[in-house]
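A protein chain is absent from this complex, but the other protein chains hold their places.
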Amino acid sequence: MQSRAGWPVWLSIAAGAVMFVHLYLAFVWSPPEQHMGNLVRIMYFHVPSAWNAFFAFFVTFVCAILYLRRRRLVYDLVSAASAEIGVLFTSITLVTGSLWARPIWNTWWTWDPRLTTTLILWFLYAGYFLLRASIDGRERRARVSAVFAIVAFADVPVIHMSVEWWRSIHPLAVDETGFNMPGSMAATLMFGFVAFMCLYGLFLALRVRQQRQAMELHELREAVRAARVRQEGQV
Amino acid sequence: MSGLRVFFRLVRKDLVVEFRGKRLWTSGLAFGVLLLVVMGIALNGASGLPADWSAGVLWLCVFFATAQGMSGRDRHDGEMGAWDGLMLAPVDRSLVFYARWAALSAFVLAAEAALVVAFFVIFNQPPPLRPGWFAGVMAAGAVALTGVSSFVATLSAASAMRDILVPVLLFPLAIPLFLAVIRLTVFSLQPAWSVPWVWVEVLAAYAAAFLLVPWLLFEPLMEV
Partner (left out) sequence: MLNDMGFLWAVTAVVWLGMLAYAVVLMRRQRRLQQELESLRRALDQFNPPSR
């Protein structure tokens, strides 16, 4: 038990250290931009959290498919845990985006396709948790929420393509020509992505472990109940 | 029995059940018209609303009325082992979905036609400039909307909160569709320069997606 309790601590310390390095790179090492000045540094938080949100929902999507194919509950656990962290990252993306839009576009919110589709994404996965919370039976919940997760994921490519399909004021950080920015900024951005990915991995591992323990708890409860009934029967 | 015959029997079953209960028709229509009236009051007895607004109001009412009528649709199927009968049908299970979609589309279309009449009367709107487009958009929108909402209704059938969940899940899933039908309705109502093909494509993509998705995903939803 002691050895199993160890890894979350070490992983948390490592993730925290990486986040501090990211802070240094974002605030000190990377240069300010010509037009936006220091505000460009918001990008190093906003863009990696968006990418990680999409990645988290991708994991949810893949695990949902795997669950429907293999019918092992662990895929459902990973799927749900990943969606939860995805919602966290999406919330952060929306809030930081709003805080960035205020000084740059002079508005907190605008009905830009990319913003709108990202907000829809948030609502879709909020609905996913409502759905999960209101279905009884592990297998049935896993099955129904897997189907919904697969359908909801369709929004992620739509967000990606929305900039090209409809006119958008949202800038493209990365397109088919590569990074539209100097090397040091691109490196910081990529480091931010890695740093947030470390956090994602940590959260996912912790959350999945919790879900497993919750299942164990459920079984223990049943066992205690059964033992109690047996004892009362003997008396 | 061939797939097609099963399909038509299933459609017939759904039509008969709906004719007996008139649940979707009455609840959808009463709710939709009431919503239109309330909207009219909220917009200060609006007449001569710009097309951008009136199209939005019309579709908002259609969406809510459909979502309202759709929740708890398959409650009848639980009675007298009807569901087990459906499960035993010797065809691909997605056929059950397609049949329901077809039957429900008929009712949503009928309710929508009445709603549109009420809309033009209550909101004092001039007749659409392009009636053909208008009718086409209303029909295509109703069919696509019914596809999405009957899928969502099946999805949340097992949920304890299904009456709330149907609209809550339907709206985010259907927002691009919502935008597309509103833009196309605006186009049919007022003079415009060019056909907004982007939105025609979105509408077609929706119809195609909900032709394909149930075939892939309906099976696991039908398991008990």
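Miscellaneous remarks
The first chain written gets the first letter, and so on, giving A and B; residue counts start at 1 in each chain.
As a convention for this text, a residue touches a chain if its C-beta (ideal position, glycine included) is under 8 Å from a C-beta of that chain, and two chains touch if they have at least 3 such contacts.
Keep in mind that this is a model prediction, so the values were computed, not measured.
The shown chains contacted by the absent chain are A, with contact judged over the whole complex.
Shown as candidates are A:V95, A:A133, A:M161 or A:M190; the residue that touches the absent chain is A:V95.
Contact residues of chain A toward the unshown chain are 12, 19, 23, 37-39, 41-42, 45-46, 49, 85, 88, 91-92, 95-96, 99-100, 102-103, 199, 203, 206-207, 210, 213-214, 216-217, 220-221, 223-224, 227-228, 230-231.
By definition in this document, only the chains that are shown with their structure count from here on.
A separation of 32 Å divides the Cα centre of chain A from that of chain B.
By the touch criterion stated above, chain B contacts chain A in their complex at residues 151, 155-156, 158-162, 165, 168-169, 171-173, 175-176, 198, 209, 213, 217, 220-221, 223. Residues 68, 116, 120, 123-124, 127, 130-131, 134-137, 140, 143-144, 146-148, 150-152, 154-155, 158, 165-166 of chain A are the ones that touch chain B when the two sit in their complex.
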